[in-house]
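Below: one structure in structure tokens.
Part of the complex only, each chain left as placed.
In order of appearance the chains are A and B, and numbering begins at 1 in each one.
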Amino acid sequence: MMCDLGCFKWIFARMGFALLGGLLFLGGGMAMAASPAVSDDSETCLGCHVGATPGIVSGWKKGRMARMTPETAMKNPPVSRRISIDKPPEKLAAVVVGCAECHTMNAEKHKDSFEHNGYSVHVVVTPGDCAVCHPTEVDQYGLNIMSHAYSNLQGNPLFRSLGDATNGLQTFENMKITQAKPDPQMEGDACLFCHGTKVEVKGMTVRDTPDGEMDFPLLSGWPNRGVGRINPDGTRGSCAACHTRHGFSIEMARKPYTCSECHKGPDVPAYKVYNVSKHGNIFSALGGAWQFDSVPWTLGKDFTAPTCAVCHISMVVTDDGEILSERTHSMSNRLPLRLFGLIYAHPSPKSPDTTVIRNSQGLPLPTELTGEPATKYLIDEKEQAKRLQTMEKVCLACHAQGWVDGHFARLNKTVQYTNDMSLTATNMILAAWKKGYAKGLAQQDNPFDEAIEKMWVQQWLFYANTTRLASAMVGADYGVFADGRWFLSKNNEDMLDWLKSRGVRN
Amino acid sequence: MMCDLGCFKWIFARMGFALLGGLLFLGGGMAMAASPAVSDDSETCLGCHVGATPGIVSGWKKGRMARMTPETAMKNPPVSRRISIDKPPEKLAAVVVGCAECHTMNAEKHKDSFEHNGYSVHVVVTPGDCAVCHPTEVDQYGLNIMSHAYSNLQGNPLFRSLGDATNGLQTFENMKITQAKPDPQMEGDACLFCHGTKVEVKGMTVRDTPDGEMDFPLLSGWPNRGVGRINPDGTRGSCAACHTRHGFSIEMARKPYTCSECHKGPDVPAYKVYNVSKHGNIFSALGGAWQFDSVPWTLGKDFTAPTCAVCHISMVVTDDGEILSERTHSMSNRLPLRLFGLIYAHPSPKSPDTTVIRNSQGLPLPTELTGEPATKYLIDEKEQAKRLQTMEKVCLACHAQGWVDGHFARLNKTVQYTNDMSLTATNMILAAWKKGYAKGLAQQDNPFDEAIEKMWVQQWLFYANTTRLASAMVGADYGVFADGRWFLSKNNEDMLDWLKSRGVRN
């Protein structure tokens, strides 16, 4: 073949595409619709919305949904498929996934459906809608503790006390602080931003648009894309939390920046730990050249170090096609322990609904106040071992068994150590309550709202969690002086100091 | 066209350029000087400086200034122009913008001009110099509160007290701390690094150079590129703060890293908030493939999510050429409120010179100590609405009106909440002053230098500001446990605890 003008244009088109999209190779075996077939309904939507919301339209056009029909997607070999149905619904099979396909789907189930230019449209696209083509992922996600992030928080009186003590408005008078309940609307700006709000239709409103006055539903708890959002169709969660609308790029979902949106604060600084780990360093230094869009995702070829998704979610295969780990949207599948201590780290809960848990005192906590696990509600050792083994299979691709054993032995020590350091703080808060220096559980008062109580909270919520994450994800630097061991020991001394001063004061 | 050796070389040259510069398409309509015409004066400079300061020369060569004459730039259609003159000065029209063009410009106005190999050269290039080709941008910048960052800080006795309490040297003797005034030279390492120094000529000095001994001016407040720098020609600011010398790349100015240089600390953690927002996540995950060098900047094509510049500065157009927002270097144009609370968030000030502001007590503050705005000096509701609308036009490209309304309704709640939480802290500090537990405004003493006063400062300067920014820029995770709501409520409890202990102590 000689390279004439056509070849030359083709080279540059491909080059341009590569640079724009960050990908060169679209994957040999992947089938792609030659000329995308947009449904008539979606064409109607686009007619106005290309002008009304140009950013949404161009975002969608850049994504796979705009180029791929379910029918074509089915032609990929199973290991390369991103959909999990055997047969697409007839109406959807031969068209790409456009506006109408998602926003008019399951109209009858959606309390937020409203009449819009002859269509029954809903604003809030839900896992129920996505399940039409991705049922396996949605089913798995239902078993993920994240899908219960709203209800586990709001349905647990103790956790709600923590929310109240964090977000409630305080006023000062006569040397006293009074704290009101948090404003419900503002909670969508706080805990519920990540946990998810309850989205409800509160009536209709008329808005001026370029096409005249139109009716729209008034939604409470909106906007929100929290992982445990309660949707107007009764489903839980928002796929868009990670698969950002309207491109739904797997590249984005696989990059740690997505996880960092909710896993960066001092309560759960997973991203910050990853960032100072060797794994994170390799990603930062070399990840610009990795292929984040390949399915299946090949270790050593597409990427050379783990991201969050590699260890916790993605299907990972070797060059030989061996599957090291199966894709899961129930991330707890690979987690023997729950490192996020409320109040202590403990074996993972059996059910994603943690509101059912009660310890021997009747408190809605997975452990006693003194740390012993509420075993009835937690997975047993066999299940823990199974989950550890699932996780280790990925580790072992790059590390010898001795390395991996050493790592997890250390993590176990650190879990025990941090739990013990939290117990020390808990023993001090129990003393404070007993002596009446503060009012907490013993007094049936909010246990998280006074100065000494907030020190106690930081012990387990910030410092113990940080130290454990730093150990688990080998970002040790973050677990020593940055919110880690230094503060675990300092905070205990500060609490002791407070107790002693209060002893003098009283 | 057949691709022979020449074609092949050309392909690779272009490819190399693309990879080096991060750009493939130089923009169809953009005119570019075929062979750059460097002025004789600049050639003289380069003669020595290519050896003396090779990094500066190569940095300049990579930039547009080194390749583009004003005359050629004028040939671009207005919407693609980066200069804002109608006719370039004759001397500059046909040469690229080189060393001599900037460093000998306006020599007579520059108190820092000095004789250097036959030229009257100045080291400090200023907005006055840039205005020769970019007068609109410089004029706008003069209305930007940032251009007054030095004088607003240094000319406000209260803000200076905060600076003194932050940077002054403390000594301990007889159970007392004495705090000296900060060393003026060292202030360029502290607040004035970002705010800008006052650059003044303090004499001349002789230096050994490869070409023998030479005279150079001794500058105080140098080096500095703060946004409100007082220059030796009497102008304010430094374009190089964002348009990094000597490449002056618009790509850099548009990337959020540039803003982060001064907007990352706990007082104004805009970058950190952006980083955990969905917008920031999209930038981090996909921004590597965006075009940051295009003028005009097309939403959906050049970029698919906002950066700082998109919302606050840049001209943004749609694929159809509709201008969503006009370029402004007076960033406050799009800001109805000043979220950065000193002590409270409030409507934006009318004038960039905030030293004129007095509240009803005569304090140089935009609100009363108890939060009510000093309305006389602040923009009215109509202007606020206008600015909000300007900002919303960008939001609405990717979000429905219901989404945008919900967002700003929440922000308003959060502004009120954070102001109220700051008021609670202020009521406690007022009590402390009244009872004589600390010496502050009531005692005509520095209100920011004692332990309890510093807790109060953190309430509004760190925690309230952080919470508001997290709300405004939808990086909620940063506004809960990381310097946000948790600390707003904890800090109030800590202050109360202090007050009570002092009650016992006294």
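Note that in this section a contact is a pair of C-beta atoms (placed from the backbone, for glycine too) under 8 Å apart; a residue touches a chain by one contact, two chains touch by 3 or more.
Model, not experiment: these values are computed from the prediction.
Student: Since every chain is the same sequence and 2 are placed, give me the total copy number for this complex.
Tutor: This complex, considered in full, is made up of 3 identical copies.
One rule holds for everything that comes next: only the chains that are shown with their structure count from here on.
Student: So, what's the distance in Å between the C-alpha centres of chain B and chain A?
Tutor: Centre separation, chain A to chain B: 33 Å.
Student: Quick one: which bits of chain A touch chain B in the complex? Just the residue numbers, please.
Tutor: 2-5, 7-8, 11, 15-16, 19-22, 51, 53-59, 62, 123, 165-173, 175-177, 179, 183, 185-186, 188-191, 193-194, 207, 209, 216-219, 222-223, 225, 244, 247, 249, 251-252, 255, 257-258, 260-262, 264-267, 288, 449-452, 454, 461-462, 501, 505
Student: Flag every residue of chain B that touches chain A in the complex, lowest number first.
Tutor: The contact residues of chain B facing chain A are 1-3, 7, 11, 15, 18, 24-25, 275-278, 280-282, 284-286, 288-289, 299-301, 304, 318-320, 396-403, 406-407, 409-411, 413-414, 417, 420-421, 424, 427-428, 431, 470-471, 474-482, 484-486, 489-490, 492-494, 496-497, 499-501, 503-504.
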